[in-house]
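Left out: one protein chain. Kept in place: all the others.
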Amino acid sequence: MSKNEENTMTVELRKRIFGELDQLSIVDPHTHINPLQPASTTLVDILGYHYYTELAHSAGMPKEQIEQEGLEPKEKVGRLIANLGPIDNTIQYSWFVEMAQSLFDWELPVIDESNWEQLYDLASEKMAADTWPQEVLNRSGLTAVFLTNDFDDSLQGFDSSVYIPCLRTDDLVFHLAKPEVQQRLKAATDVDVSSVGTLREAIGKLFDHFKANNARACAISLPPDFAPEPVSDNRAETALESILDQGPSASESQMRAISNFVFWTLAENCLQHELPFDLMIGVNRGVYANGVYQGQDLYDSRVSLIQYRRLFNSFPQVTFPISVLASVTNQELTSTSWIFPNVVTNGHWWYSNTPTFIEHDAAARLEAVPRTKQIGYYSDMYKLEFALPKFRMYKRILAKILSERFVVDRGWSEEAAVSLGTQVLRDNTARIFKC
Amino acid sequence: MSKNEENTMTVELRKRIFGELDQLSIVDPHTHINPLQPASTTLVDILGYHYYTELAHSAGMPKEQIEQEGLEPKEKVGRLIANLGPIDNTIQYSWFVEMAQSLFDWELPVIDESNWEQLYDLASEKMAADTWPQEVLNRSGLTAVFLTNDFDDSLQGFDSSVYIPCLRTDDLVFHLAKPEVQQRLKAATDVDVSSVGTLREAIGKLFDHFKANNARACAISLPPDFAPEPVSDNRAETALESILDQGPSASESQMRAISNFVFWTLAENCLQHELPFDLMIGVNRGVYANGVYQGQDLYDSRVSLIQYRRLFNSFPQVTFPISVLASVTNQELTSTSWIFPNVVTNGHWWYSNTPTFIEHDAAARLEAVPRTKQIGYYSDMYKLEFALPKFRMYKRILAKILSERFVVDRGWSEEAAVSLGTQVLRDNTARIFKC
Partner (left out) sequence: MSKNEENTMTVELRKRIFGELDQLSIVDPHTHINPLQPASTTLVDILGYHYYTELAHSAGMPKEQIEQEGLEPKEKVGRLIANLGPIDNTIQYSWFVEMAQSLFDWELPVIDESNWEQLYDLASEKMAADTWPQEVLNRSGLTAVFLTNDFDDSLQGFDSSVYIPCLRTDDLVFHLAKPEVQQRLKAATDVDVSSVGTLREAIGKLFDHFKANNARACAISLPPDFAPEPVSDNRAETALESILDQGPSASESQMRAISNFVFWTLAENCLQHELPFDLMIGVNRGVYANGVYQGQDLYDSRVSLIQYRRLFNSFPQVTFPISVLASVTNQELTSTSWIFPNVVTNGHWWYSNTPTFIEHDAAARLEAVPRTKQIGYYSDMYKLEFALPKFRMYKRILAKILSERFVVDRGWSEEAAVSLGTQVLRDNTARIFKC
C-alpha cells in the first residue's frame, strides 16, 4: 500500500463500513411507537416531536405559538419552520433534513419558509398510503421495534412480532400513591390491592399478561437520587397502608419505601419471567415547569451506579440493560458492565444522544466491555420516520470509531470491524431480548 | 473531487476557516482590563499574569522569588524566563510565544535566557507608544472589551463604548458582612444600609449608575455549593441585622440567607434594567493558601446546574450566560441551554480554557444548542495583549470542529461552517449584550 492509499484510507473506510452497517436488518430495542398509529400522518408528527419544539422554544419561539389549542397541523408546521433557522446547526435538525431526503424524496438543498409547503404535501401524500409504516420500516432496515407500554395496555390490535411489547413501570414505582394509578392497576388485573400480598399478585398478573403477549423487556426511567433497596414485607405493608390512605400526600419516607418495594418486586418478576430489566438512570422530571410538552426534564449528573450495587448483586440472573443520561456516568457504566455479568450497556440516551457524547461513550465501551454485552443503539422514537436518521447518525459514528480506533489504531481488518459493528447493532439485541 | 483532494481537505479546510474567523471584528465579552491602563507597559505585565507565575511556581520556583517586595520589572521577567523551561509544553506558554511573534514582531525561534532582554526591550518600546492599546485592539480584531468593575467603580475616565462596563457582584453577595464592603456600598450609593428596604435601594442605585454608564452585563463567580433560593423580606431582615452586628463572624445560616437575598435582588435588577446576568459557576477560593497571587483557587467538580433550577424558572426574561469551571459540567450546561430559553453557553472558563476541554465542550454545544444561544469565547484577560493568542487558540479549535464535525462528518459547506463560527464568535455577543 502506497502512502497515498494509506492516507485516503480513513475517510473511505468510514464510508465503506457505514455502508455495510446500513445494510443490516435490525430490531430497534426502545421506542415510544404507538403500534396502532406507528407512522406519521403529516409533518406535524415530525416537527411536533419535543426535540424540535423545545429547541425552537429555547431559541425564542413562545410556547403559546407552539401549543395553541386547536392549532391546525399545517399551521403549526408553518410556524415551526419559521423558527428553525436558529437550530439548523443542531444534529436534531439534521435528522429532519435526512428524513426529508431519504423518506420523502425531497431534493432541494434547503427546507425553508419558501418551500416547506411542498414538503408538507409531499410527505402527507406518502404518509397517506396504507403501506407507509411498512415502507418506513423497510427503508430504515428495521424488522421490528420495541414499544413502551403502560402497565394497563391491552396489547391488542397489532402484530406483536413487529411491535414488541415492553412493560414500562414508572407509574407503578413512582406514582402508585395516586388514586388513578391504583384504579388502573385494579382495572388491568382485577386485583383489589389492599396488602403486600395483593400488590404482589397484581404485579405478577401484569407480567403474565405481558409475557403472554410477547413482551421482551420490562423498563423504567429513574431519578438521580434513586438507590434501590429491598424492603421487608412488614415495612412495605406500613407504606402501602399509608399511600392507600393518604395518596401522594403520604410522607417522603413512606413513598420511598413503597417505591423500593415495587421496584424490587419488578426485579423479582423479571427473574421469574426471564425478562431483561431496562434501567434508564438519571432523569429529573419537570425541572423547567414552563417548558413545552416533553421539554421540561433535565438531570443532576451527580449520580453513581454504586447506588445499584445491591440490585446487581441480588439478581445475578436478571439482565440489566443500562442507559445513563449523562456522559459523565458512562465510564461507570463501562466499568460496571466490564465486571458484572448481568449488566449490559444500552444505547445513548436523550441528552447523551448527540455525536460528541456518542463518540466518546461508544469508543470507551467498545474497547473495554465484552462485545456480547453492548446494545449499540435504540431510537427512542415516537414515530417510525425517526429511526432512519437517528440510526444513521449512530452508524456513522460507529463507523468512525471502528475505522479510526480499530482499523487504524489497532490494525484490525475491515471485516473484523464490520463484524463488531454488526454485533452491537443487531446480534446483541436479538440475543439479549430473545427477539 | 479526487481521492487525494478529498483527503487533503481537512487540514487545508481548517486553515481556511481559521483564516476567515480571524478576519472578524468582534467584542470580547469578559475581561479584567483596567480601562485606564488597558495594555502592558513592560513584559512583566505579561509574565506576571497568574497563568505564568502559578505554573512557574508549580514547577518549582519559590513564591518569594516571584513576589519579592520591590522587585524591578525587568529582574522579575528575567527570573521568570529562567523558570519557563518546565512549562514550555503548556498552551499558556504558547500564548506568550504567539504574543511575542504577532504583537512584538519577535522573529527568533525561541525565547530563552540568552535573548529575552532583546524581547523585553522590543516590547517596552512598542508598549511606550500612546497608540499601543489601540494597535493591540486592531491587531487582535477587537472593537470593544467588557470590563469587570467593582460595584463602587466610578466608571469615569474612559470610552465606555470600547471599554464596556460590567457590574461584578461577588463582594455584594459573599462579602457584605465585611465592614469595608458596607462602607464602600455607602460611599457608592449614599445609602446607609440598615434594612432590607435600604439594601434594595442601594443595590438599585448601583444598577442605575452602571446602566447610565453603558454597562451591558452583571456578573458573578460562584462557589460549587451555592444554590440560590429566594428569601423572604423578614428572613432577610434578620440576616441583615446579624451581619451588620457581627460582621463576618455571623453564623453560616445568616451569611447564607443574606447571600441568597442579595443574589436574588441582583437578578430582579437585571430583569428591571434588562441586563444579562453572567454566572461563572464552580470556583472554590483560596484552596492553595500559599499559592502565588491569583494562583490559589480550585474547585469541586461535584456541582450541578440543577442548583439553579429555581432561578432559571423565576426569571424567564433575564438572560443567563453561564460559564462552568469544570468540563464535566459542560453537558449539563449544554442540556440546560438546549431547553431553557434564558440560559446561554458562555465561553470556556479558566481550568477549562485549554484545547482538549474546549474541543470536547464546544463540539457538544455546537451540535445541540441553538446557534443563537452560544457565546463562543471571552479572553478573561488582564492586559489587552492576551486577547490575540487566546482568541486564536479558540478560533483554531473552532475551525477544527467546524471542519471535522460539520464539513466532513455532516456534509456542510465551508460557507455554512464559517457562518456558524461567525455567529458564535461575533454575532451572538453583539445581540445578547446589545453591544
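A and B are the chain letters, set down in written order, and residue numbers restart from 1 in every chain.
Here, contacts are C-beta pairs under 8 Å (C-beta built on N, C-alpha and C of every residue); 3 or more make two chains touch, one makes a residue touch a chain.
All of these numbers come straight from a predicted model, not from anything done at the bench.
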| said: I'm checking contacts with the chain that's been left out. Which of B:Ser40, B:Gln92, B:Ser221 or B:Thr319 qualifies? | reply: B:Gln92
| Among A:Met127, A:Leu147 or A:Ala363, which residue is in contact with the omitted chain in the full complex? | A:Ala363
| query | Looking at the whole complex, which of A:Lys15, A:Arg285 or A:Arg371 touches the chain that is not displayed? | reply | A:Arg371
| Which of these touches the unseen chain: B:Val11, B:Leu108 or B:Ala128? | B:Val11
| Looking at A:Thr189, A:Ser337 or A:Ser352, which makes contact with the chain not pictured? | A:Ser337
| query | Going by the touch rule given at the top, which residues of subunit A touch the chain that is not shown? | reply | 3-4, 6-7, 302, 304-306, 309, 312-313, 316, 328-329, 331-332, 334-341, 360, 363-364, 366-373, 405, 408-410, 420
| task | Extract the touching residues of subunit B with respect to the undisplayed chain. | result | 4, 7-8, 11-12, 54-55, 57-60, 86-92, 94, 284, 287-291, 295-296, 298-302, 326-328, 351-352, 354-357, 360, 396, 400
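Rule of thumb we're sticking to: only the chains that are shown with their structure count from here on.
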| note | For the pair subunit A and subunit B, the C-alpha centroid-to-centroid distance in angstrom is 38
